[in-house]
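Heads up, the thing below is written out as structure tokens.
Missing here: one protein chain of the complex. Every other protein chain is in place.
Coming up: subunit A.
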Amino acid sequence: MTAHDEVPRPHDDEVTLAACPDGPLLLRGPARIVDDRGRDVPRHRATVALCRCGGTAIPPWCDGTHKVNGYRSET
């Protein structure tokens, strides 16, 4: 047993959603994102930011608008 084995490592198929205070949700891992008709929304990068403020011009992705529209999150 090496020290390496003792370190908990995320599985490759693990999906995490991190809530950024006053900002987007950061999505990591192999989640499918689908639109309101169930169609896949293509992901362009490994980690994506999902809009939480409703103000983005490129839904479902964050475009930084939360910084200028006064959005405040609970978390």
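What to note about this one:
To be clear about the criterion, a residue touches a chain if its C-beta (ideal position, glycine included) is under 8 Å from a C-beta of that chain, and two chains touch if they have at least 3 such contacts; residues count from 1.
In this section, contacts and distances are computed from a predicted model.
Among the names given as "ABC-2 type transport system permease protein", "ABC transporter ATP-binding protein", "Phenylacetate-CoA oxygenase, PaaG subunit" or "Iron-containing redox enzyme family protein", UniProt records the absent chain under the name "Iron-containing redox enzyme family protein". For subunit A, the residues in touch with the chain missing from this view are 20-24, 26, 44-49, 57-58, 61-65, 67-68.
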